[in-house]
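Quick one: structure below, then a few questions.
Removed: one protein chain of the complex. Kept in place: all other protein chains.
Right, chain A next:
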Amino acid sequence: MKAKSGLTRFHNCYILRNSKIIKEDLWIRDGKIVNPEQVFYVEQVEADVTVNCENSLIAPGFIDIQNNGGWGVDFSYDSENVEEGVQKVAKALLAHGVTSFCPTMVTSDKEKYSKILPRIQKHQGSQLGASILGVHLEGPFISLAKKGAHKDEYIQNPEKGLESIHEVYGSLDNVIIVTLAPELPGALEAIKGLTSLGIKVALGHSSASLAQGEEGIKCGANLITHLFNAMLPFHHRDPGLVGLLASTTEKQVYYGIISDGIHTHPAALRIACRTNPDGLILVSDAVAAQGLADGNYRIGPQSVNVENGRAYITGTKVLCGSTTALDECVKTLKEATDCSLEYALETASLHPAKALGIDHIKGKLNFGHDADFVIIHPKLMKVLSTWIAGECVYKSS
C-alpha cells in the first residue's frame, strides 16, 4: 500500500471531486494527484501499483484548524516536551482521517508563548503524523466579557496593533491563524498587520456588534472562531458576529463550528448551514482529554474525569471542552442538518483549505493537488485508511 513515488491507481472506488461523489479511479504519483488521461496519452504508461478499494469512498483528508490537543497533551500547557506532545497528537489524528491541522494555543502568559510557539513548526505530514499547517493562536487579544475558559489575567488589548502582537507572541513564523476580538483598541490595526503578513485572522471571544465585525472583515479577517460560542447571542436589532453569516460583506466569511452534538444545538447548526453554506468549517476544538479512555486524569492545571468519552471537570458535570474528532463531527453534521455527504465532507476539507487560502494544493482531489486523502466506508462513515502525500499513514485493523 506504500506508494511514495510510483504511479498508483486506486480503483473500484467512489471519489469526491467538484462537490460530487463519482465512480472514478484516483491516480497519484510523487505525492500528487495526477490526470490519468494525460498519463495514458502522453506518457503512455500503466500504473505501477493498483489498489482495489472495494467500493469505498475516497475524500480529501480532513483539515482541523482548531485543535487544542488530545491524548493527554495540552498544546497550551505542556512546555517541556512540546515536539513530542505535538507529534503524539499528530499521529493519533491520522486514525480520524485528519491529514493537516493547526495546533491551537489558548490565552497564555508571554513566557508560554516564548517557550512553546517556536517549537511547533510547520511540518509536512508522514507516517509520524498529520501535517502541521501552522499554529492557531486563540487569545490573549480577546474580550474579557467573552473569555469563556480563557484566563483573565493574561487577556489584553492589542493597543499598538501589530507591535502588541509581536510583543506577546514573539516571532510569528509558525503562526497561521490568530483569533482576536475586533472591538478591542488597536484590533483593526492588528488585523491589517497580521493579514499583510499572510496570517489569517479569525474573529472570536468577542462582544463585537455586527458593524464592528464587518470592520474586522474589511480590515482583512476572514474567519469566525467557534460560531455561537463566546460571542453575543443573535439579536434582531444587532445580530453581532453571528450576523456576519448574512451580512453584505463582499468576500466569503468562514466560520468554525463544533458539531460534536453537544456544543452546538442541531437547530443552530442548521441555521448556520442554511444561512451561509459555503462558509461552514467543522473544527474539533478538541482538548487534551480527546482520545483518553474513561478514568480520572490530571490535564494541565485541571482534574478531569472522562466518562463515556466525554471529559468533565472532576466532581462536576461541566464539560471541559470537546473530545470529538473531525470524522465524528462530519457524521454529526450530516445527521443534524440532513445535508449531502459531499457537503459534510467538504466542510472538513475544502472549506478550511479555502479559508486558509491553500485550496490550490489541499482540500480537493483535483489533478495537481496533494495526495492527502482518506478512504472511508461509505455507509458506516468509518475511516479505513489515511494517506498523506501518497503514502498510507494509517490503516484500520
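Keep this in mind: a residue touches a chain if its C-beta (ideal position, glycine included) is under 8 Å from a C-beta of that chain, and two chains touch if they have at least 3 such contacts; residues count from 1.
One rule holds in what follows: contacts and distances are computed from a predicted model.
The chain absent from the displayed complex carries the UniProt protein name "Glucosamine-6-phosphate isomerase", chosen from "Glucosamine-6-phosphate isomerase", "Methyltransferase-like protein 5", "Elongator complex protein 6" or "Exosome complex component RRP46". Across A:Glu37, A:Asp294 or A:Glu307, the single residue that touches the chain missing here is A:Glu37. If you put the hidden chain back, the residue from A:Asp30, A:Glu46 or A:Asp238 that touches it is A:Glu46. One chain of the complex is left out; on chain A, the residues touching it are 25, 35-41, 43-46.
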